[in-house]
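Can you keep this structure in mind? I'll have questions shortly.
What you see is the complex with one protein chain gone and the rest in place.
And then chain A:
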Amino acid sequence: MDLTYSDAHENFRQDLRAFLRDRLPEHISERVRLGQRLTKEDHEEWHAALQERNWFAGHWPKEYGGSGWDPVERHIFEEETARAHAPRVVPFGVAMLGPVLMKFGSAEQKAHWLPRLLSGEDWWCQGYSEPGAGSDLASLKTTAERDGDHYIVNGQKTWTTLAQYADHIFCLVRTSKEGKKQEGISFLLVDMNDPGIEVRPIVLIDGGAEVNEVWFKDVRVPVENLVGEENQGWTIAKYLLTHERTNIAGVGYCSEALANLKRIAGLEYQNGKPLLEDPLFAAEIARLEIDLMAMATTNLRVVSAAAEGNAPGVESSMLKVKGTQIRQELNDLTRLACGPYAMPFVSEALEPGSNVKAPGPDYAAAATPGYFNNRKLSIYGGSNEVQRQIIAKTKLGA
């Protein structure tokens, strides 16, 4: 038993901290710190800065242009970037599609798409959920019918995050209605500029519109954009999901949310004393911090096992449930800490380029929107109910 990091890992952390100090633009980190929304250009600027060190997709093997990080290095990256208020690396391209192409893509597909992922030339989004297929993803109905050298795609995807910035979408589509519903699904790459695609924003109760509906009407997709075999899509989807579940615990984000909460609670006063010294409020913070300290070690146990080559299984489901619970509770307390100034609804104040200011202290503007927005954590990536079912089935034979 040894809780310390190796020298090599500590050196990586110091190198990363120095890089974040020098190369993370303040106009971006300040927006992230205050919970404000980012432009596509902000994301691209940050991705390009990371790529100077081959860190945009640091977990990719070196042969593909990554840094070949082990799971511990990837964990350190996530921890330090959250702490420095760096934007989250948009995951759909480098974290999701990249590993899928490496494992299932043809030589041509790898040669064509992977460099464009790294350079930022292509921006991808994820076409999975549909109005009738949420937790029951395999019941999806968007169809792709073969017509000579093309598939004709018809249907609708929903909750498509940042589709408004994307020029490509990877989709699960139904290519067969025979057999079990999981057996007729294929994994298809689609150009968002193709005729017949329409993107409609979904406005959420935080006032933002980060998710979209994507409609497909007779969209013609070349057959060479099929990844893997026809009807092999479910296997690919499950593989991708294991990648979606890395950093699922969000320890870095939780630590940052805790630090932010403590800072606010030190500035807000109740009955003439900082809220941080209010026994009831302090006890709520303590409860979450105690939970987080234990979860951070659970996370390291899983990361460490992964570094030895053991693929995380049911543990990632456990981390997802616990991690999202902690983060959502931190968001809830942060909103409560802001008191009456959590009431104003001034969504414009969070938008890029806006000079509208919300009333009250600067940290209050994003408190309620952040609370509402992060309700998604327990819904997406396999809802917490689905995770519990996986835990019960795997561990308990339920």
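What we mean here is this: a contact is a pair of C-beta atoms (placed from the backbone, for glycine too) under 8 Å apart; a residue touches a chain by one contact, two chains touch by 3 or more; residues count from 1.
To be clear about the criterion, contacts and distances are computed from a predicted model.
J.: Looking at UniProt, which of "Acryloyl-CoA reductase (NADH)", "cytochrome-c oxidase", "ABC transporter" or "Response regulator" names the chain we cannot see?
T.: "Acryloyl-CoA reductase (NADH)"
J.: From the list A:48, A:111 or A:343, pick the residue that touches the absent chain.
T.: Considering the complete complex, A:343 is the one touching the chain left out.
J.: Touching the absent chain in the whole complex: find that residue among A:79, A:268 or A:315.
T.: The single option touching the absent chain is A:268.
J.: Check each of A:33, A:112, A:220 or A:375 against the chain that is not shown and name the one that touches it.
T.: With A:33, A:112, A:220 or A:375 as choices, the missing chain is touched by A:375.
J.: Could you pull out which residues of chain A are in touch with the chain that's been left out?
T.: Residues 129, 134-136, 139, 158-159, 202-206, 211, 268-272, 278-281, 284, 328, 332, 335-336, 338-346, 358-360, 368, 371-373, 375-376, 378-380, 383-385, 388 of chain A touch the chain absent from view.
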